[in-house]
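Removed: one protein chain of the complex. Kept in place: all other protein chains.
Presenting subunit A:
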Amino acid sequence: MQFRPFYFLKESLVSFKKNWVISMAGITTVALSLLLVGAFMLFAFAMNNIIKSTEQKVEVVLFLAEGVPAESVEALQAEIISWEEVQKATYVSKEQALGRLKQEFKESDMLEMLEGNPLPASLEVTLKNPQKANDVVDRLKGRSEIDDIRHDRETVERLFQVTRVARWFIVVFVGLLAFTSLVLIANAIRLAIYARRKEVAIMRLVGASNWFIRWPFLLEGILQGFIGGIIAALLLYLAKVMLIDKIKGALVFLPISSSPQEFYQLIFALLAAGMFIGAAGSAIALRRFLRV
């Protein structure tokens, strides 16, 4: 039995046009579930980038109180370096801190408004084992030289936690949506089969091969999933251009950029997923309603 793509595609399109209202239900849910997956993936890419760049930074930053004499800072630095968990401790003066800030914000004019130097001097402590950060922080708490301790590890862990919870939530939610789209597409295909039951009966009677009968319905389902995927991809692209790129422009210090390559891979994956959902939906309908 030869495969005749144009014949099958024509049949699918005719049938698709005939009951497009029902098909729209399937397409919409596919688009919605894929849009959610895509949005979450973009979010996860950004999170990953933030986590990565935060991890590369120092784990513990000690902001020094104003007016602490240089000798006690040096003594503190020496003491910290002597601890076995610590790899190094670097002194950052007020001027250096301001210089870094200017570097980060060189594309924006926000710093024009800044008067004087409000930034404190700090000691940046890098640990041999980041897991030990809490011990080090506990030991340093309450020291008079230190005004505040920033512990990036906590931020990282909180980010991890947020993404983990979000991931589960999204997996369950997207699973439900994907299931719904599957059912809706199966239903649309069932109606398409019902609308053409006479033709199908005659095709069986005169000996059309089973796949010849199945292909148009299968293609119709795949087409619905594919259109859903395209809609999701378009919306995601709009969201990227209008939201994420804008945010990135405004919050230059947040490393949320994802590479365009990642984005196109994501789009491609969404289209493939849409077609898969469509194929699975029509396969269910074919199994149940088209005994060939």
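Rule of thumb we're sticking to: a contact is a pair of C-beta atoms (placed from the backbone, for glycine too) under 8 Å apart; a residue touches a chain by one contact, two chains touch by 3 or more; residues count from 1.
The rule is simple: contacts and distances are computed from a predicted model.
Hidden from the displayed complex is a chain whose UniProt protein name, among "Acyl carrier protein", "1,2-phenylacetyl-CoA epoxidase subunit PaaB", "Cell division ATP-binding protein FtsE" or "ABC-2 family transporter protein", is "Cell division ATP-binding protein FtsE". Residue in contact with the omitted chain (choice from A:G116, A:G207 or A:P260): A:G207. Think of the hidden chain as still there; on subunit A it touches residues 1-2, 4, 7, 198-199, 201-210, 212-213.
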